[in-house]
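After this line comes chain A, so read on.
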Amino acid sequence: MKIERHDTDILILGSGGAGLFAALHAQQTAPNAKITLAVKGLIGKSGCTRMVQGGYNVSLGRGDTVERHFMDTINGGKWLPNQDMAWKLCKLAVERIHELENEVGCFFDRNSDGSLHQKAFAGQTFDRTVHKGDLTGIEIINRLMEQVLARPIDKLQEHRAIGLIPTKDGASLSGVLFIDMRTGGFRFVRAKAVLMATGGGPTMYKYHTPSGDKTMDGLAMALRAGLQLRDMEMVQFHPTGLLAGDHTRMTGTVLEEGLRGAGGELHNSHGHRFMFDYDDKGDRATRDVVSRGIYAEMRKNNVSPNGGVYISMSHLGPDNVRTKFPGMVKRCADSGFDLAAGKVEVVPTAHYFMGGVVVDENTRTAMEGLYVAGEDAGGAHGSNRLGGNGVANSTVYGGVAGEVMGQDIQTMNALRDPDETVLDAEVARALHPLSNRPTLIQPLRTQLQDAMWDDVGVMRTATGLKRGAKALDALDEELMTLGVDDGNLAFNLTWHDWLNLRSLTDISKTITAAALAREDSRGAHFREDFPEAGAMETSTYTVAEQDGKGVKITQQKVEFTIVKPGETLLGDDEPETLVGTA
Partner candidate 1 sequence: MSQELSVSVWRSETNAFQEFAVPAQDNQTILDVVSWIQANSDPTLSYRFACRVGMCGSCAMMVNGEPRWTCRTHVKKVLKSNSLQIAPLRNLPVVKDLATDMEPFFDKWVEAKGVFQGTKTRHDAIEPILPDTAERVAASTAIECINCAVCYAACDSVSGNADYLGPAALNRAWSLVNDVRDGAYEERIEAVSGTGGCHNCHSQGGCAKYCPNDLNPSASIAGLKRKTTRNWFGWGRS
Partner candidate 2 sequence: MLTTRLYMLQRLTALIMAPLVLGHLAVMIYAVQGGLDAAEILGRTQGSVLWMLFYGAFVAAVATHAAIGVRVVAFETFGLSKSVLTPLTWLIFILLLSLGLRAVYAVTLSGVLG
Partner candidate 3 sequence: MIRPHRNHPLWLAFMLHRVSGVALALFLPIHFYVLALALTDPAALNDFFALTENIWVKITEFGLVFLLAAHMLGGLRLMAMEWLPWSDRQKTFAATAVAGAFAISCSFFLSAVSL
């Protein structure tokens, strides 16, 4: 198989908030460098940053402080976050939002006096979420995309990264192997610095929110390249995903959190408002609590026709709902549901992946030349991500990566040569299904999603996790026997379905192993057999690493570099929460 070769100075994988910001900042830091942006989909039109609804957390004074934002992030992450990363996230978010408004051209919603409007998002002690209606991500990504498209940056669209290719000694990264999806050919791009910003994405669950192009390729590549991954058991579920049947891609997509905030009620099949059976805050409890409440109802079989529960808004007055949530009402209507006057079936849905590659607060990894930012990087959120911290994280660290790479390449003289055996192995790996007899791929994806949902999902037990691990091993074996027609490799979605499944299976195994190793319940990770959170002072996080054919999980002590459990950065006179005061 012929491989096209191509050289660049800085290579960026992914065009979400992290990838686009990296491209911009790299160009600003090193204007003469050759910068290449490679994406699995179209630039700016793939990934999840575009799908951000709620908004962007940033402390902009008026009583709020970076310290307060930081404490919310640490508390939300149940003391597992890498504190230096969390601090930098909160601090730089302030500069980033100014940059987005003043330089990139985003226009966020204003108060009637012309200042930025900030709204409440669950789990925070200040109304600090900047937004553009309920379509914040489109505004951020469209504006970033324009800026990037207008600059002299090389674009490799519909180029799927399939392997990180190290140098012979394995210490540094030489470049990245791609499939040019439009032709089906291979392309190897050498670069002095590579940013991986492929955005994680827990799409191995039966119900999931992320965009279809996200299938954990980045983390699977990193794992194969020998990098350490942390917090891999931490999968965030959003409680209210649309449930419209297994045959539609709409199933799993998010019905926004604001619905419950505004008074939306969750009912089971008997019309019972069940959330108060599980938590005093009822329907307004946090994401993880509500997800578990719904999951418990599903187990008791109090379910709607498609196997979920209902969200009901009609008691708030259909017209009121229509004016308050026009986007959601229209979206449901397009799918055939009446959110304003009727009730809509919902189910918890896998939303965000807190786990990721171990990096420092400058996005550097253990491998020279490889940088990771955005949802692919672990550490900033710990065991749970606050709503509104996801896009702040990807834009902050994408920008950091751009600057750091722009500086680092000044001292890297030459491009590094690849280990050709790894290159060949990666090509062979991708070609594997083409030599098998063609079969359908989708049924196996469904099996994977069922296995992960049933046994490695919202609530976990050792028995379930072990059952899940066994199912995954079987799935893995079967996957290697599935074949894809090699008649025409150009835009061959079925081939990519197979490759997607390959990455998802690898990472699913890692999630399962980490979940089994973590014998407590923190944030998004809930073990029915270990329901306690454990002592905060001795908190550890999991680190996964490739070990032969399997994965090895170790526990690392959390370093409380800025604040220790029981302490706070807030002054004695500062109230615990300022929600609703600004």
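Candidates were picked such that all candidates are chains of the complex that A comes from, given by their letters.
Details
Note that a contact is a pair of C-beta atoms (placed from the backbone, for glycine too) under 8 Å apart; a residue touches a chain by one contact, two chains touch by 3 or more; residues count from 1.
Keep in mind the model is a prediction, meaning the values are calculated, not measured.
By the touch rule above, chain A in this complex touches candidate 1 out of 1, 2 or 3.
Chain contact summary for the complex, chain A toward candidate 1: residues 41-43, 45-47, 50-51, 95-99, 101-105, 107, 109-116, 133, 135, 137-139, 142-143, 146-147, 149-150, 157, 182, 211-213, 244-245, 247-250, 253-254, 331, 334-336, 438, 440-442, 484-485, 487-488, 490-494, 497.
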